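A single protein chain has been removed from this complex, and every other one stays in its place.
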Amino acid sequence: MKNRNVIIGLAIFVVLITIPFWYGAGKESKAPELSLDTPAIQALDEKKCIEDTEFMRSNHMELLNDWKVQVVREGNRIYVAEDGKEYLMSLQNTCLECHSNKEEFCDACHDYSGVEPNCWTCHVEPEEVK
Amino acid sequence: MLEKALIKERNNSFYGWLFFLLVLIGIGMGAYIYQLIEGLTVTGMSRDISWGLYIGQFTFFVGVAASAVMLVLPYYLHNVKEFGRITVVGEFLAIGSVIMCMLFILVDMGMPMRVLNMILHPTPTSPMFWDMVVLSGYLLLNLFIGWNVLEAESKGVHPPKWVKVLIYISIPWAVSIHTVTAFLYSGLPGRHYWLTALIAPKFLASAFATGPALLIIICFLLKKFAGFDAGKEAIRKLSLIVTYSMCITIFMVAVEFFTAFYSQVPGHMATLQYLFAGLHGHSGFVPFMWVFAILSVVALVLLIPKKTREKESTLLIGCISVFISMWIEKGLSFVIGGLVENPLGRITEYTPGLAEILIIVGIWAIGAFIVSVLYKIVVSVKRETDVYSANTIQISTRNEGL
Partner (left out) sequence: MDISRRKFLKVGGASILALGALPLRNVLAGTPGSYKPDSKAKKAKNWAMVIDVNKLEDDLEACIAACHKIHNVPDIGNPKEEIKWAWIDTYEHLFLDNKHDYLDEEMKNKKFLALCNHCENAACVRVCPTKATFKNAEGIVMMDFHRCIGCRYCIAACPYGARSFNFRDPRPYIEEINPEFPTRMKGVVEKCNFCAERLAVGLQPACVEASKNGGIIFGDLDDPNSEVRKALAAHHTIQRKTNLGTQPKVFYIV
């Protein structure tokens, strides 16, 4: 009697905890195609971000995290990339100068992977300023 | 223990009480979500009164938490046997209070999701960092001690040796939590009302009046509703502690008046003037301070004479007076009073917002909920051991008779 209740309880628990899988079962969820089609990027001779694409894709958040510490706390404003090129460390003025299509670039992937970075509560999105 | 106390011993009025508290907690949570969305603008705080009732309540309940030492110290260091039955009641009160303190800090934060920054970027120069350290330590100490002592008691054995070590550590630790909380205030340049070494001793004295007064009220309630008798002698000893501590507290409040008004230094007088008489046409706190003054006198008049102190009804009125007057002094006027004259010499008044009050009620309900559940366990364990010891006494007297 007691064992049966335990098993029923466990079954309900397993069903509840796997709801996201049932909910998404059979549906296709394609990885977003990130758009690099902005005037600033088109004008570049070599279409390369400040570091390798692979690094940027997986580590841009750590890079930005380091940047904010360097800029605010250390007074360093210039990032010297691995290839020796120098960049002003600014999310809203350097990153978004090229990636001016925040919705198709940043948001598309963040929405897909379900992360909500709170950069934009303070840093200004390009379309907010006209 | 938990299962037995909560599930096997069914008690409808107890569940009714817990349900009532849950409703209050729900309302408080709703108000807190509203505050998270809108920001602290829903409170009565302002750029001048930048700390309000939340931090006041925090400060007050640090005192209640620290006061458990008034049972632990006599029982374990001076072998005051009468406190044996209720020491764990004091320790569990401390657990509820410390959790309330932490919640009051959390709801006061503008960015509560970043609270772990205090651990990621520890800053030993900040008393707030140390307050976090001593409060979490105190919570853990009391959890371990209270639970182990009670469990040992329910099994009829002595608690393990290491618990005794923790108990000795918990005594100076209790003093430290309220001292560090006082240091939050008493080291700030330019806040004259707070800038006095008397804050820490005054906090401790008022805590040792408030906490035991609350314990006497709780013991009365436990006797009435749960059939748990703390024992006449324990209550008598507690009431003496309340009386002496209350006298010392009122003395310390009073000497502040001398320093301020004999020296005539404007910064030192400003807050006391505002609180008790009104300043520059602002007098929002005057009625509360008069209630404080009257209740303090009532408390002292009822507690000092032996006759009224030992009579249950007058003792209870005395203890309730102590609790309310000290709540006004520490939970209401101390924090806000220190900020009322801003650094530019202007006065700002403070009225709490509705959401702010609901959140506070919710946190009180959380504290009451935790303490109620813990006390239910205490009562069920004590009832069992009482039956056991009553039986052994019967047996031994029978043996003597033979």
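The chains carry the letters A and B, assigned in the order they are written, with residues numbered from 1 in each.
Keep this in mind: contacts are C-beta pairs under 8 Å (C-beta built on N, C-alpha and C of every residue); 3 or more make two chains touch, one makes a residue touch a chain.
Treat the numbers as computed from the prediction; the structure is a model and nothing was measured.
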Displayed chains contacted by the hidden chain, counting the whole assembly: A, B
Which of B:Val80, B:Met118 or B:Val175 contacts the chain that the document leaves out: B:Met118
Selected from B:Glu91, B:Asp108 or B:Glu329 as touching the chain missing from the view: B:Asp108
Positions on subunit B contacted by the hidden chain, ascending: 38-41, 45-48, 50-51, 105, 108-112, 114-115, 117-118, 120-121, 123, 125-129, 132, 184-185, 188-191, 338-339, 342-346, 348
Contact footprint on subunit A, counting only the chain that is left out: 50-51, 55, 58-59, 62-63, 65-66, 68, 70, 72-82, 88-89, 92-93, 118, 121-124, 126, 128-129
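As a convention for this text, only the chains that are shown with their structure count from here on.
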Rounded Å distance, subunit A centre to subunit B centre (Cα mean): 46
